[in-house]
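Of the protein chains in this complex, one is absent; all others appear in place.
The block that comes next holds chain A.
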Amino acid sequence: MIAATATIVPAEEGTRIRWADLAPFIALAAIVLFGALVNDNFVSSANLINVVTRSAFVAIIAVGATFVISSGGLDLSVGSMMAFVTGIMIMAMNHLVPSFGDWAIPMGAGVALVVGVMCGLLNGLIVTIGRIEPFIVTLGTMGIFRAFITFLTDGGSLPIDRSLREAYRPVYFGSLFGIPYPVLITFVVVMLGAFLLYKTKYGRRLTSAGSNVEVARFSGVNVSGVRTVAYVIQGVCVAVAAICYVPRLGAATPTTGQLWELQVITAVVIGGTLLRGGRGRIGGTVAGALILEVIANVMVLSDMVSEYLVAAVQGTIIIIAMLAHRFTANR
């Protein structure tokens, strides 16, 4: 057990890894610097707060994805799951508001967490007990959750009750000491995630299950259990993101969270987590989520690129960032 959990890192190896860890933050700094040079408005506090607040959803979901991916799994269903949880939560709140008033909000949030846990558990159990490739399982549930939200909304939109709208708005638009709530919530999620991944037995078992299943199994790690819990953590993160998301536009639609799974996976990988498992970087994941959102923002603020080519430039920047990462990692 001790052999499996303790990691012995030589001193010089330590400094080398440190460089690689910093790569996503350096990339983020470079893009921010570029943005500041391109347009003065970029560094205005209003714009920076907008961008950081927006990236909260992808960042929160990506913290969960860091667990799933470093355990050697993958979850493609997060975007659809977010939309589905959002839909159920809005329906629960609208249903509860006549009898409970504003208390419907925390109750609805509780419902969201339960639904998130169930969805994550479903993914996890099919992957581990059913022994099916996570790619296929979550591709399946992605379609299922998306169909459910389309069904719940009849293809239109499912708005939150008007009386709750005002009371709920501050969760996205409000702030504490000038820091918007979604950013604070992200911070809490990141801290909890980092603690769980780096400081607990569970975290070390998870990484060992991701890096080498056989070795982990011989060391007495319950690989299936550890992986299932990773999907449940993902479900909880999706629910937390949904709780922050609803007050923004106050509605769920069939396009809610569309393609977020790709943004989430990109954020995780840019952040230095290995897609094949065995290494998770929570801080890097958050930097990755910020990078994606900042690139999109800089693209709009700069006039350099035709609107037809924006996506191409975004893709190129991501690939360059990854190449830079690889370059620094091999030094």
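Assorted remarks:
In this text, contacts are C-beta pairs under 8 Å (C-beta built on N, C-alpha and C of every residue); 3 or more make two chains touch, one makes a residue touch a chain; residues count from 1.
Keep in mind that, in the parts below, contacts and distances are computed from a predicted model.
Matching "Carbohydrate ABC transporter membrane protein 1, CUT1 family", "Ion-translocating oxidoreductase complex subunit B", "Substrate-binding domain-containing protein" or "Ubiquinone biosynthesis protein UbiU" against the UniProt entry of the left-out chain gives the name "Substrate-binding domain-containing protein". When the full complex is taken into account, the listed residue touching the unshown chain is A:258, out of A:163, A:258 or A:314. The hidden chain makes contact, of the residues A:136, A:310 or A:324, with A:310.
In the complete complex, the residue from A:98, A:130, A:155 or A:315 that touches the missing chain is A:155.
Per the touch definition above, the residue from A:103, A:173 or A:218 contacting the chain not shown is A:173.
Panel shows chain A; residues 39, 41-42, 44, 46-47, 50, 54, 150, 153-157, 159, 173, 248-249, 251, 253-256, 258, 296-297, 300-301, 303, 307-308, 310 of it touch the chain omitted from the view.
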